[in-house]
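A single protein chain has been omitted from the complex, and every remaining protein chain is retained in its original position.
And then subunit A:
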Amino acid sequence: MQKKNSLGKVYLTFVLILLYAPIFYLIFYSFNAGSDMSKFTGFTLDNFKTLFADSRLILIVVQTFFLAFLSSLIATVIGTIGAINLVKLKRRRRETLLGLNNVLMVSPDVVIGASFLILFTIVGMKLGFISVLLSHIAFSIPIVVLMVMPLYQEMDSSLIDAANDLGANSSQIMREIILPYLTPGIIAGFFMAFTYSLDDFAVTFFVTGNDFTTLSVEIYSRARAGISLEINALSTLVFLFSILLVVGYYYIMKNSETVGKSSNLT
């Protein structure tokens, strides 16, 4: 039995190495003095210097984060209120709406992108920051709903009854009872929406115009043009940031018991 277990560990280690190899490969070559990812000719920080001097790329990074922050913030507000109202509905209607809610979770990116492109074109909206922002809000709302709703469902309704009996009005109940109880779900939803937005490529690619671009779209067009170690330097920073984000997420979530399995990071 012991032997079998160690075999499993060897396998797990192997898969982990496989999963991280491409990432560390990128990071390794970001310090390369040569010009591509085939031969390491010497250590340098030049690629990072080029990166920080590239004001266009820096602007895109800032834009991407601003977009992610704004879209996930709005999606969190809309989604949280949506989740609370879904629970109040009758079972039959709730399930229909929940089905609709999940459409954007399971649809392939290209379908979402193409259908939003048709929508924006028919409405006559100019493609750019606003269309991308609306799209990101749209595909982030369902994940927030899915993170918040289970918490609200399992909340003990006697808490609300008690608050009512003690003379709290509805906005007090919302602020003092419901929202604090839902906080872990809301934070989880916000984080997920934030990462969805940061990671999205396909939908943005469809609905963005010439004057607005995000990091994913920029990496795509640069990668099509060939290898530039500036992108490697960027990967190094992105990876460090991801670790920070995950650690931060776990740190915030550590003490909350109300959040269920739904908070798993996917």
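In this text, a contact is a pair of C-beta atoms (placed from the backbone, for glycine too) under 8 Å apart; a residue touches a chain by one contact, two chains touch by 3 or more; residues count from 1.
Going forward, contacts and distances are computed from a predicted model.
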| item | value |
| --- | --- |
| Which of "Rad50/SbcC-type AAA domain-containing protein", "Heat shock protein HSP20", "ABC transporter ATP-binding protein" or "Spermidine/putrescine ABC transport system permease protein potB" matches, in UniProt, the chain that is not displayed | "Spermidine/putrescine ABC transport system permease protein potB" |
| For subunit A, the residues touching the chain missing from this view | 5, 8-9, 11-12, 15-16, 18-20, 22-23, 25-26, 29, 36-39, 78-79, 81-82, 84-85, 97, 100-101, 103-104, 106-119, 122, 134, 137-138, 141, 170, 174, 195, 198-199, 201-202, 205-206, 215-216, 219-220, 223-224, 227, 231, 234-235, 238-239, 242-243, 245-246, 250, 261, 264-266 |
